[in-house]
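Yeah, one chain of the complex is gone here, protein chain that is, but the others are all in their spots.
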Amino acid sequence: MRVFEKNPLEKGLAERLREHGVSRRGFLKFCAATASMMALPPAMIPAIAAALERARRPSVIWLSFQECTGCTESLTRSHAPTVEDLILDLISLDYHHTLQAAAGEAAEAAREQAMRDNHGQYLLIVDGSLPGPDANPGYSTIAGVSNYSMLMEAVEGAAAVIAVGTCAAFGGLPAAAPNPTGAVSVMDLVKDKPVVNVSGCPPVPMVITGVLAHFLTFGRLPELDEYHRPLAFFGQSIHDRCYRRPFYDKGLFAETFDDAGARAGWCLYRLGCKGPSTYNACATMRWNAGTSWPIEAGHPCLGCAEPRFWDAGGFYVPLSVPTGPASDYLLAAGAVGAVAGAVVATKARGRAKEEAAVRQPVTVEELEQKL
Amino acid sequence: MSDPMDFLLLTKGPLFNLAVTVFALGMAARILEILVNGRRPNYSEARGGQWLPGLRTVLTRSVADPGTFKRAPFNVVVGWLWHLGFIVTLLFFIPHIALIKSLLGLSWPGLPNPVVDLVTAVTLVALVATLVHRRTHRVKRRISTPEDYLVWTLVFLLVLSGYLAYNRIINPYPLALGLHILCAEVFLIVLPFTKLTHIFTVFIARWYNGASFGRRGVES
Amino acid sequence: MSERIVVDPITRIEGHLRIEAQMDGVNIAQAWSSGTMVRGIETILQGRDPRDAWAFAQRICGVCTLVHGLAAVRSVEDALAIELPTNAQLIRNLMIGAQYVHDHVMHFYHLHALDWVDVVSALSADPKATSTLAQSISGWSKSSPGYFSDTQKRLKGFIESGQLGIFANGYWGHPAYKLPPEANLMAFAHYLEALAWQRDAARLQAIFGGKNPHPNFVVGGVACPIDLNSDSAINAKKLAEVQSVIASMRQFVDQVYVPDTLAIAGFYPDWFQRGEGLGNFMCYGDLPATGSADPATFLFPRGVILNRDLTTIHEVDLHDDTQIQEFVSHAWYDYKGGKDTGLHPYQGETRLDYDGRGGVKPPYQQLDVTDGYTWLKAPRWKGHAVEVGPLARVLMLYAQGHAQTKELVDMTLTTLKLEQRALFSTLGRTAARTLESKIVVDAMQGWYDALVANIKAGDGRTFNETLWDPATWPREARGAGFMEAPRGALGHWIVIKDGRIDNYQAVVPSTWNAGPRDPSNQPGAYEAALADNHQLADVKQPLEILRTIHSFDPCIACAVHLVDPVTGERIEVKVV
Partner (left out) sequence: MSATMSGLPSIPVQVETPAGGGACHGNALAILHEVRHALERLISTGEATRIDLHALPFGAGDEAWLTALLGTGEVRATIEALGPTSVQETAIPGVWLVDYHNAEGQRLALHLEITCIPGILRTQCRELDTAVATLDTRLGAATPGGSRPLS
């Protein structure tokens, strides 16, 4: 997947930065931040520097379908690299509804131009789910074209597809039961191109930029887990990396919001934390330039990076609690069973009673007399 | 079911409902049958109370008498170990307490997880020892039925899957947790129909025994 | 035959919006606004735990990322009559305030500015003159010739790379761009600065809500406890961070946002004379001093203004089923009682019916505007089409004699040499957004001070637990949660039965503004505004349409919604 062959005249990143007056130290620092962002060990920094020396701006086409723009908003919160560095120095963001200047026909023309010029080499980013091929195409259109047609057309010339956010990656909210619009994920439709899923509702900003930086640096996609998520960020569960984990181990739990345990930062398992079954980087990268993350701010993890998290049980119900009304079943079945048992037993008892009724008690004396 | 999350949701939802239903139906029927039936009437004149001896037997039978202990110390100690271990992990692991609370509305304090983890490990070792003993002891091997092995396997898998899930030896976690829940569900479903029923009937039986002896004026 | 102009996608907004305009020569005669994407979130909400509703509702929109979550929380709190601890109220106000300022600044610089600012023209600016210009309008520190020269160099390098990225195919050089190169360069520098600034501003919601976008909420208070001695709670360090974010917000609004708005507006006086639209305005009110039960304590008042008559404020009742109603006569939905009936949100019902209600099979060139033409419904207040949003709020504050508003509005009108009538226009809307940011950011300092004082007085409560357990709830309850979202009046209506959501409906600002015509053919606010005095200099480059549409700050994912049929009738859907 070599995408950097197109324009040999274009300058490498180091040179571009130097032209902006960025020193070599600045470049090295940029590489250090990039390593940190890609969750790579600092020992990789020289390799990253060497790769970025040559890196050119790949064309990126960003399609938004059934989405809420939360993923784009999240992207703009990235502080390393910043979104302005990203769009001015690192990538060429050739189509993006929320940020691009052009509208209407001009916007579509920009997309088509970029697809032609970079055929086979552009990165396609998708946020939002889309109505599947069997759903009514009118549920979501852009420029009069159904999302499905637009995706398939854009995928054709893409080097790779990055599904940003849980909706694009797994169907997300639109696909939550009862999935009124027949929403599907990108991976459901794209079979012949590499797909990376950057899940999260929204994803951690640095995870989005981290995947882009990885592609930019090494010209290929990072190593993925079974859900096609980059292992560097989704390799470990929230629970395993949670700073409150020692409290879980000690058996110290907040029982409600704002009790003494909550104030002391005890484990939120009993308040419904889905950290144990959720794989994401919140616990280490945190949010908004390291300001905080949901668990640090006292709220249990919603599990938003996992498939079907919307249907995986109440957000305030502990992970070990069944999702259905099991206690109703327990009661009802128990009652039915009890009645059945009682009926059977009563019948047996009836026989015993009958026997008892014809019983003729004898005393020892009577017995002796009879004998 | 290729997706671990789908699998977990299946075990936490429909399968759990099914398991609980079968379990409650079977168990309630059996217990009610026992209670309503009562014992065969004893028409002889009572020579002592029933209640106190009944209760006492519930307690005393829980401890092996010196004779039994001497004859089969291994059975007694190891049996005790894993029964106790099973109960502790079942009733004092916080996620289990949360589950019970959601089902019955009852809740109590739990134990720190490392304690439960250690107890689980000991339970597993004791269970393996029990199996080895059953296979190597000539008499025991003779009297063992397929049901005995089935029940052993279910108990062992249940504890083992819990141990693996907690220690995150199987990944991803939704798969591990789903497997553990599935084991628990199989366990619940067969419980009313195998010797596992003793979990609920053992004390009734002991009470009946004690009461019956008590009525006869005998101390058991 | 006159021409039909289509702009789809309308970019630099949230969501998927299509505008079709019927031209009469160079004038727009009529316009139609269409939301082209539907997800069905309200259907998805049915049967779930009301305490979870906020997380679903919040994902209606990631731009106004706070408002739907909080409106959902408030709807449950209204249904169950849950009272909030003082700290929770103040923290929520701070988060709402941060949402306004963050959202408005990003709208101005990143979504709206390119309608007025020609980025390419900035290349020919003189950095020294730009510096002089910047220093003449504000005391903002980043204003040296060297700074603007560096910014220009960066822009030049970018454009010369030949890959224009997000700036590709903009209407650069369009005759409607009026700013001199220096103003363009200054605005471009501030475009980049605002991107950096907003990252810092977003941290306030992260401190209280764990992250932004999509911070966390909880019914009955806030999830973050307060404990000055704990690392894991709102402590002195975090409070100091909040204070510093508020300070940075105030500084940016005072020294960059307000001066830039006035400076840019000064070059476009004609845009204070078009794009007015309906002349009816509505607010639900928000930012309570205590609980949300008493509108009299709100910073933003509640009420309706009709026909620009600022002397009469009409009362709004969210629970009265004759006041707020939604119509689907021109939307891709069907009503049981016929498409011309209006339904209050509590009785709300909707069925997706794209094919049956005039939806054109994609790919299509033109909508069938005689029938349904959008996924947005048409909400009406007592039958009136009304505009909601910053202009409505500023007018309401102005009408009620709010001192700071009067001062700010009058100052703006004087500076720009405009009459009061100029407020009812495209740029009037944009200016109102800036002015209310100033009002809100100043109020934030007050809430922060009150929060600190309350904590110092020994009150650390952040959560009211009494009605947390659904077992304590009545069998049936219903409530309305409202907000003044940055884009205007927002309401969520919830019906709770046996601890579960029985019915849920959101009527959101962009539905009021971007909605279609109603049965009596009254247009929505966008449609009316576009029909007001718009001439296109070049029909191929409909920049004028973008200006007026962007002045509303469209948020279309918000606006599109549906309620499940109350009956058993199901939408034909293939669940994959």
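Letters A, B and C mark the chains in the order given here, with residues in each chain numbered from 1 onward.
Methods note: contacts are C-beta pairs under 8 Å (C-beta built on N, C-alpha and C of every residue); 3 or more make two chains touch, one makes a residue touch a chain.
Treat the numbers as computed from the prediction; the structure is a model and nothing was measured.
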Visible chains that the absent chain touches, using the contact criterion stated earlier: A, C
Residue among A:52, A:80, A:271 or A:301 that touches the chain left out of view: A:80
Hidden-chain contact residue, picked from the options C:154, C:199 or C:357: C:199
Which residue of A:289, A:331 or A:344 touches the chain not shown here: A:289
Which of A:36, A:327 or A:346 contacts the chain that the document leaves out: A:36
Residue numbers in subunit C that touch the chain omitted from display: 196, 199-200, 229-232
Interface with the unshown chain - residue positions in subunit A: 22-26, 28-30, 32-33, 35-36, 39, 41-43, 45, 79-80, 82, 241-246, 265, 283-285, 289-290, 296
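By our rule, only the chains that are shown with their structure count from here on.
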Separation of mean Cα positions, subunit B and subunit A [Å, integer]: 39
Separation of subunit B from subunit C, taking each centre as the mean of its C-alpha atoms, in whole Å: 59
Distance between chain centroids, defined by C-alpha means - subunit A, subunit C (Å): 27
Where subunit A touches two or more other chains, by residue: none
Sites on subunit A touched by subunit B in the complex: 225-226, 237, 239-240, 248-251, 253, 269-270, 276-277, 279, 306-309, 311-313, 317-327, 329-342, 344-346, 348-349, 352, 356, 359, 361
Of all residues in subunit C, those that touch subunit A in their complex: 6-16, 18, 36-41, 43-44, 48-49, 51-52, 55-56, 59-63, 65, 106, 110-111, 114, 119, 150, 153-154, 157-158, 161-171, 192, 195-196, 198-200, 202-203, 205-216, 218, 220-227, 230-233, 241, 332, 352, 354-355, 359-365, 460-463, 465, 468, 540-542, 546, 557, 562, 564, 571, 573-576
Subunit A-facing residues of subunit B, complex: 3-6, 8-9, 12-14, 16-17, 20-38, 40-41, 43, 94-96, 98-99, 102-105, 110-114, 168, 172-174, 177
